[in-house]
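Of the protein chains in this complex, all but one are displayed in their positions.
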Amino acid sequence: MLLHLSTWPEVEAYLSHSTGIILPIGSTEQHGPTGLIGTDAVTAEAIARGVGDEVSAIVGPTINVGMALHHMAFPGTMSLRPSTMIQLVQDYVTSLAKAGFTKFFFINGHGGNIATLKAAFAETYAHLADLNLSNAHLVRCQVGNWFTCSSVYKLAKELYGDREGSHATPSEVAVTQYLYPSAIKQAPLSAEVGSGHAIYSATDFRRRYPDGRMGSDPSLATPEHGKQFYDLAVKELSGYYLEFLNSD
Amino acid sequence: MLLHLSTWPEVEAYLSHSTGIILPIGSTEQHGPTGLIGTDAVTAEAIARGVGDEVSAIVGPTINVGMALHHMAFPGTMSLRPSTMIQLVQDYVTSLAKAGFTKFFFINGHGGNIATLKAAFAETYAHLADLNLSNAHLVRCQVGNWFTCSSVYKLAKELYGDREGSHATPSEVAVTQYLYPSAIKQAPLSAEVGSGHAIYSATDFRRRYPDGRMGSDPSLATPEHGKQFYDLAVKELSGYYLEFLNSD
Amino acid sequence: MLLHLSTWPEVEAYLSHSTGIILPIGSTEQHGPTGLIGTDAVTAEAIARGVGDEVSAIVGPTINVGMALHHMAFPGTMSLRPSTMIQLVQDYVTSLAKAGFTKFFFINGHGGNIATLKAAFAETYAHLADLNLSNAHLVRCQVGNWFTCSSVYKLAKELYGDREGSHATPSEVAVTQYLYPSAIKQAPLSAEVGSGHAIYSATDFRRRYPDGRMGSDPSLATPEHGKQFYDLAVKELSGYYLEFLNSD
Amino acid sequence: MLLHLSTWPEVEAYLSHSTGIILPIGSTEQHGPTGLIGTDAVTAEAIARGVGDEVSAIVGPTINVGMALHHMAFPGTMSLRPSTMIQLVQDYVTSLAKAGFTKFFFINGHGGNIATLKAAFAETYAHLADLNLSNAHLVRCQVGNWFTCSSVYKLAKELYGDREGSHATPSEVAVTQYLYPSAIKQAPLSAEVGSGHAIYSATDFRRRYPDGRMGSDPSLATPEHGKQFYDLAVKELSGYYLEFLNSD
Amino acid sequence: MLLHLSTWPEVEAYLSHSTGIILPIGSTEQHGPTGLIGTDAVTAEAIARGVGDEVSAIVGPTINVGMALHHMAFPGTMSLRPSTMIQLVQDYVTSLAKAGFTKFFFINGHGGNIATLKAAFAETYAHLADLNLSNAHLVRCQVGNWFTCSSVYKLAKELYGDREGSHATPSEVAVTQYLYPSAIKQAPLSAEVGSGHAIYSATDFRRRYPDGRMGSDPSLATPEHGKQFYDLAVKELSGYYLEFLNSD
Partner (left out) sequence: MLLHLSTWPEVEAYLSHSTGIILPIGSTEQHGPTGLIGTDAVTAEAIARGVGDEVSAIVGPTINVGMALHHMAFPGTMSLRPSTMIQLVQDYVTSLAKAGFTKFFFINGHGGNIATLKAAFAETYAHLADLNLSNAHLVRCQVGNWFTCSSVYKLAKELYGDREGSHATPSEVAVTQYLYPSAIKQAPLSAEVGSGHAIYSATDFRRRYPDGRMGSDPSLATPEHGKQFYDLAVKELSGYYLEFLNSD
């Protein structure tokens, strides 16, 4: 059930039996010479919808632009500053909490979002308490990263070993190939690829990772792999969502 | 060309011949008993993509949640505060301006976004100048509201007369029916409908417009109408985009 | 009745029979070679006081500096950033709402303020609700632009036709001449004047409108015209105020 | 020379021989049973204009609402939060510094503004340096409080002794009586008056100072006294301004 | 009793008999060629602890970095912007007020903090009222500057006369020598020293005060003097604290 394709009376009815909601969050950032700029957003959105179907939960609108400041030296990247993202997450959760939602499950496609999301959750809990909202103490936010699901991780290791890398990975590229087969890209990839450097400024990042990949070989990706990753992620995150929803 | 389905080298190539970009912006808010909560976002996104195809422009990620504070008394509504939205728009435009984009065409599906968007544009121009960005003085932002296109307006008047209203209108509902025929909703609509009241707080809004409609009769909408509106909006906004892009 | 020339017990007494207040808002910005930098502030202030007398309403302090970022390439211009102005309006309205005021009628002299004012109103309604203020849902803000009064517009068209233009207009200059006859300025005006360009950054604005005028011929202004405009604006806005005050 | 009654070419001409500007700042707050709510604003504005005439300096628009949070328990009081006021002062000074002004002399009518003004000056200097503005290092802001001029203080002591008090003082009331003789108020004043308490929250303030006066007997004020105070303040602040302007 | 060396049940027990707390606040800024960068923080912390012992009050964590923007042209200086410091102070006081503390005594080592602290107090009182906190109206904040204690001032005048100056003073250096005898520094001091200039930007400050001292001769300091100053400050501030705590 997509919030965007529902009416307000349908949401009201939904709230009478569940106060959980899934919010997809991605990023709009370079993913190497062949990875899609929207990789993190389109994978998070598709997987979130898969989970929503599986567990009969409402799925809210996708946060398409996340925290990608370190990718800013590559054209096409867009980023919120963390302080903006905190305000945005607070506005999202506050809007929905006022209507009665209490369990917010963020299905996330981008590692760079995690720290700011956690900061935003803490700021939001305190904000809701300050508003004297009656259900403030019940509000809970959780991040479910599809790419760190253990089943996903295991398969990526099996298929790609060390060539999975940590950005513009074959696993995430595979999911986009599965979702958008007409957008599969070809480009020469250097054999050598930056790897293992800590992340600092955008300028430094590009110096370390000149084509945007971090230790990955996305040429290994196939749409068939993508379907496998998608299925595993949906299954594992569905379990997490239900556990979260049913936690007291 | 969708930014999300492009790679960074493709964006780099695009920038060598155009510095224009289309950004869809909608809202996540109640649209009466039968209108979709995502109406403004899904219509803006679809029309923006249609324009992008028509004029070979890149289309960025959709801003799904806009300024809908006055709809907050209906469940399912989400809103940014205007001050958050200003920061968000500034972050979006600044990210892209740093890469070389200068013409930002926001295709908008929600009247309530307009004021804050304009405030955000002013704040952003000043911000870019303060950054001493070399292309700061070239950056231009413009809003194209699909629902105020003269061709759209004319057809709505022809088809619905006064029953078009100003929120949860048959014209916007029709476009969603065309885009998502499986999400056409049925619900009883009272004959009487609030109309003509100024917009103040969320509580006041619901008092004036108890089922969320503003003077509209969305039961008049059909998917076929929706296609007509879609086609007209794409055509008219394509013209506006090209004029904007080519303005010196 | 001016708030500035009242005592707090007088305000307390006023509140026992009315909760309306008029707040003048202008701008401090270039108005072409002969227009006063304070045009928008002094006209808004004078007209607001005229309305206040007419309808026995209290008139608050003038917001002298508004949103004029696009005029910043001309010396003497001052501007708030929109995000500052939102905070300012919120502080103003919140201060007065806590004392019991609920109807805020902003008499405005500057088109560039409108978008940010509307954004500020939305932010403020939500803020007041978040404060759990008992009268939050009753608070209403409205903008009354003296220069868009239909009677004013009609007279300007009659007197000046197309030479009214849209900034540093003869009508607004006329009102300042009526109010400050000793500050009537003379300067050569080029026959050609920029017109019809959209407004973007301050640098772009000055390129388009090199002497600051937008399509106007302020040399047509006379103090006698000014008195006519003043009288019309006071009369028309007095009607609007009473309607607003008496709306349920 | 009033900025509001000048044109931009006049400001440009002024800047060729002086980069100093006077900015009046007051407050909109209760001043006891007989003092005007606008006392601090109207006195600062009038004295600033007097100084401007005396020293041929340009006088900018009055900041009518200042930092008066502690007076908020009395109706009619309006206040900026300090964080808003910092942004406002930064916007004012930045606007004018970009045009070439470097010496900002704030003529102040309200003790409660001083701390926040000083904080704002520090924030602004750093902001201007961060903008890489060429004249950033030359920008200087100074507060001149008319009510702490030594000549004013001396006369107040002579005329009123201890009954001068520290808020709603006969000296400030006298200046308003001189400026607005038609707004001289009469109301019974209790013999006892709160005095000597530190200032904390608005609620606490009203408990300590139930009618708003702080140790003062404003019934001693006369318009003739007001003229004396006005003349002394203008003279003394004119000297300070010139010294400030000419400091290297 | 140090908050940092207490447990939460001990704090709970303390709150049953006192709601007062001492918060040391200093700065991290240049103090001339021989003064310690932490002078204001280490003296405030030590004196606060001395007072805490004397009056059996709890002493909270030291705010080590304050408002020192004007010292920023000297390496080693750190500063909060005033707007950051306001948020920080608000967060500190709000945290503790929610637990029941109401009397906040800031023992301050840096003149440059005073204005921003006062602004922060005002902002905080209003914030607490907006939270509808039950004890909001009881919260009181006060600054006790050890260096302006009359006994300290008197001794400094006796020992150093005009060579006390106003920054990097022998009195404050003496206290650091008493506290950290192993960190007594030697460096040549020019006979001439800047003095009497107003404080504007960091660049201007360094031009006026090239070695960082303001009219002072810190070579006069001795650890023995330091002990005297310390003892006087502890005694005098202990009296102030008790008076503050016992005020109704």
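When the chains are written out, they are named A, B, C, D and E in that same order, and each has its own residue count from 1.
Just so we're on the same page, a contact is a pair of C-beta atoms (placed from the backbone, for glycine too) under 8 Å apart; a residue touches a chain by one contact, two chains touch by 3 or more.
Computed from a prediction, not measured in an experiment: that's the story for all the values here.
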Out of E:K185, E:R208 or E:K227, point to the residue that touches the absent chain in the complete complex.
E:K185
Among A:S18, A:Q142 or A:T222, which residue is in touch with the absent chain?
A:Q142
Logged for subunit A, residues touching the omitted partner chain are 67, 69-70, 72, 81-83, 86-87, 112, 114-123, 125-126, 128-129, 136-142, 198, 200-204, 247
For review purposes, identify every residue of subunit E that touches the missing chain, sorted by number.
2-12, 15, 28, 30-38, 41-42, 60-65, 72, 74-81, 83-84, 87-88, 91-92, 95-96, 98-100, 180, 183, 185, 187, 212
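Note that only the chains that are shown with their structure count from here on.
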Comparing contact pairs by residue number, the option in D-E, A-B or B-C matching C-D for over half of them is A-B
Would you identify the chain whose C-alpha centroid lies closest to the centroid of all protein C-alpha atoms displayed?
C
I'd like to verify one number: the distance from the centre of subunit D to the centre of subunit E, where each centre is the average of its C-alpha atoms, in whole angstrom.
29
Touching two or more other chains - residue numbers and ranges from subunit A
132
